[in-house]
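Take a look at the following structure, please.
Every protein chain except one is present and positioned as in the full complex.
The chains carry the letters A, B and C, assigned in the order they are written, with residues numbered from 1 in each.
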Amino acid sequence: MEVLYFAWVRERIGLPRERVETRAITVADLVAELCSREDRYAAAFADLSAIRVALDQELSDFDAPLQGVREVAFFPPMTGG
Amino acid sequence: MEVLYFAWVRERIGLPRERVETRAITVADLVAELCSREDRYAAAFADLSAIRVALDQELSDFDAPLQGVREVAFFPPMTGG
Amino acid sequence: MRVSVQVEAFHLGAEAEGFAQANNSAGAIVTFTGIVRDAPQGGLVAMEIEHYPGMTLKALNEIAQTAMERWSLADALVIHRYGRLAPGEQIMMVATAARHRKDAFVAAEYLMDYLKSRAPFWKKEILNDGGAGWVAARDEDEDALTRW
Partner (left out) sequence: MRVSVQVEAFHLGAEAEGFAQANNSAGAIVTFTGIVRDAPQGGLVAMEIEHYPGMTLKALNEIAQTAMERWSLADALVIHRYGRLAPGEQIMMVATAARHRKDAFVAAEYLMDYLKSRAPFWKKEILNDGGAGWVAARDEDEDALTRW
């Protein structure tokens, strides 16, 4: 699946998007898998309460299942307007 | 003093302003005096709850004293905006 | 702060743009514009707006000044027309500039609530069947003042 990062999540991980092959069941599983790979992920995801997730461009949460999802995005709370 | 009328108060009384010589103590006294003069005043002032008064261009009420007042205005509730 | 009572049409676009440019350090700009609507039963030919020349500017200035102070506005604008207006014409506008959006919104609503019920304007609807009638003040407009 495509995994996208925005704002300081993007800066900490060091790239705006990447293709990830995973068998993670939920968003939380995916995060754990990424964090186990490299420190920059662990740094970005250190405080999950400061991170929001969207699945296929709809806001979701860390418990949500990834089955059928093609695009996962992680970002800080939005500051539009 | 100058007495001014606006909107349907003006239409019922038939003029926009007039000079009134009066010894009325309060606005209510002035209204009673006008009503005793001619039916058109009585018609205009029939329901005082539908009429507002301004003394020297400041909103006031029917109990207010007229001493020192130079301009009295009667009109329906305002409908600006 | 600027308050204007006028017969002439105003240009919302130019006023809004000028106000926002003049207050470009403010963060939040809100405008409200009132437009002559058709009568509830239809057939409106014109809206005649009468006002009390000696009192109107004074009342509008007081209302605007109160809003400026109460919400620490950077600026406020009130334009209100009188005379004969056709359906679709713009009657009036207010604009507020504040640091945060809440203040700009609430101050604009305050201005509108007070303009509705405390500024000496009266509206008469002229209908195409020859009828005409003064617009009655609505209880809900008077009630709206109680929240301030």
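As a convention for this text, contacts are C-beta pairs under 8 Å (C-beta built on N, C-alpha and C of every residue); 3 or more make two chains touch, one makes a residue touch a chain.
Note that the coordinates shown come from a computational prediction; the quantities given were computed from them, not determined experimentally.
A.B. asks: List the shown chains that the missing chain touches in the full complex.
C.D. replies: Result for the missing chain's touching partners among shown chains: A, C.
A.B. asks: Have a look at C:Glu50, C:Asp75 or C:Glu109 and name the one touching the chain we're not showing.
C.D. replies: Residue touching the absent chain, from the options given: C:Glu109.
A.B. asks: May I ask you to list the residues on chain A that touch the chain which is not drawn?
C.D. replies: 4, 6-8, 10, 54, 57-59, 71, 73, 75-81
A.B. asks: In the full complex, which bits of chain C touch the chain not displayed? Write them out.
C.D. replies: 11-14, 16-18, 20, 23-35, 37-38, 87-90, 99, 101, 104-105, 108-109, 112
Note that only the chains that are shown with their structure count from here on.
A.B. asks: Which interface, named by its two chains, has the most contact pairs?
C.D. replies: Counting C-beta pairs in contact per chain pair, the top pair is B-C.
A.B. asks: With chain centres defined as C-alpha means, what is the inter-centre distance between chain B and chain C in Å?
C.D. replies: That gives a centre separation of 26 Å.
A.B. asks: Go ahead and note the Å separation of the Cα centroids belonging to chain A and chain C.
C.D. replies: That pair's centroid distance is 48 Å.
A.B. asks: Taking each chain's centre as its mean C-alpha position, how far apart are chain A and chain B in Å?
C.D. replies: Averaging C-alpha atoms per chain gives centres 72 Å apart.
A.B. asks: Pull out every residue in chain B that's touching 2 or more other chains.
C.D. replies: none
A.B. asks: If a residue has to touch 2 or more other chains to count, which residues of chain C qualify?
C.D. replies: Residues of chain C touching two or more partner chains: there are none.
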